[in-house]
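Removed: one protein chain of the complex. Kept in place: all other protein chains.
Read from first to last, the chains carry the letters A, B and C; within each, the first residue is number 1.
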Amino acid sequence: MAHTIHSKKQLLTRVRRIKGQAEALERALDDEKECSAVLQQIAAIRGAINGLMSEVMEGYIREHLSPDVPEQQRNEDLEKLVSVIRSYLK
Amino acid sequence: MAHTIHSKKQLLTRVRRIKGQAEALERALDDEKECSAVLQQIAAIRGAINGLMSEVMEGYIREHLSPDVPEQQRNEDLEKLVSVIRSYLK
Amino acid sequence: MAHTIHSKKQLLTRVRRIKGQAEALERALDDEKECSAVLQQIAAIRGAINGLMSEVMEGYIREHLSPDVPEQQRNEDLEKLVSVIRSYLK
Partner (left out) sequence: MAHTIHSKKQLLTRVRRIKGQAEALERALDDEKECSAVLQQIAAIRGAINGLMSEVMEGYIREHLSPDVPEQQRNEDLEKLVSVIRSYLK
């Protein structure tokens, strides 16, 4: 079973928190809140996204690159991971 | 008038797009979509957040550090910007 | 006097440390050291570079965007900072 499924609950909690942060940012702009508060909220969302990426990438590596995965599937998944790493670390 | 007010509409469009991306990510996890698609969606949200930070930081610098701003206010706003830069570039 | 001049000694110390880290990385590759050590060295250099950027950017903002700077010079320097922020946060 894919890692995003068996840790689905945990990941959904993280994503909903990020969604909540985006909603709070929307309200802060709507209510014309102080700009430095807006900057800090944006920085917090980026931190949360980096944490989420790190967790999903780790699960992906553990599961999709495991020796138990059929070779062809494993190679395809490896190439997909490499392309995400290239764009994320750019 | 603060930059986040006169470019409010533009910034709200960006934030709503990020919120939409977070909702799409939530659905992808809920629907147990392919993990590599989840990785790509997370990378896209981070790119959008970096773009938003860059735009808001630019507006902040133009407006809050302008010579027209009373000295004390200007110094306070400068210190707030510096603390966001330190945490964001860490 | 530019911030990179009055804090020249401090900045040079940081840059020389980064140079030393790059030399150590070169030796690690040359001596065919363990790959995970190489990964950690690269991560350490990036951390040092981010710290350096944060310090120089802070000095730049304090000095080049100060109200004491003649308007035209100030505007030119502001545009240069904005273009670095855009590329660095991309």
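The rule is simple: contacts are C-beta pairs under 8 Å (C-beta built on N, C-alpha and C of every residue); 3 or more make two chains touch, one makes a residue touch a chain.
Computed from a predicted model, the values in this text were never measured in an experiment.
Enquirer: Give the labels of the shown chains that the missing chain contacts, considering the complete complex.
Expert: When the entire complex is considered, the left-out chain reaches A, C.
Enquirer: Spell out, residue by residue, where the missing chain touches subunit A.
Expert: Residues of subunit A in contact with the hidden chain: 47, 50-51, 53-54, 57-58, 61-62, 65, 67, 71, 74, 78, 81-82, 85-86, 88-90.
Enquirer: List every residue of subunit C that touches the chain not included in the displayed model.
Expert: Its contact residues with the unshown chain are 2-5, 8, 11-12, 15-16, 18-19, 22-23, 25-26, 29-30, 32-33, 35-36, 38-40, 42-43, 45-46, 49-50, 52-53, 56-57, 59-60, 63-64, 77, 80-81, 84, 87-88.
Everything below uses one rule, namely that only the chains that are shown with their structure count from here on.
Enquirer: Taking the touch definition from the header, please name the shape of the chain graph: line, ring, star, complete or other.
Expert: line
Enquirer: In whole angstrom, how far does the Cα centroid of subunit A sit from the Cα centroid of subunit C?
Expert: 28
Enquirer: Just how far, in Å, is the C-alpha centre of subunit C from the one of subunit B?
Expert: 23
Enquirer: Subunit A to subunit B: how many Å between their CA centres?
Expert: That gives a centre separation of 17 Å.
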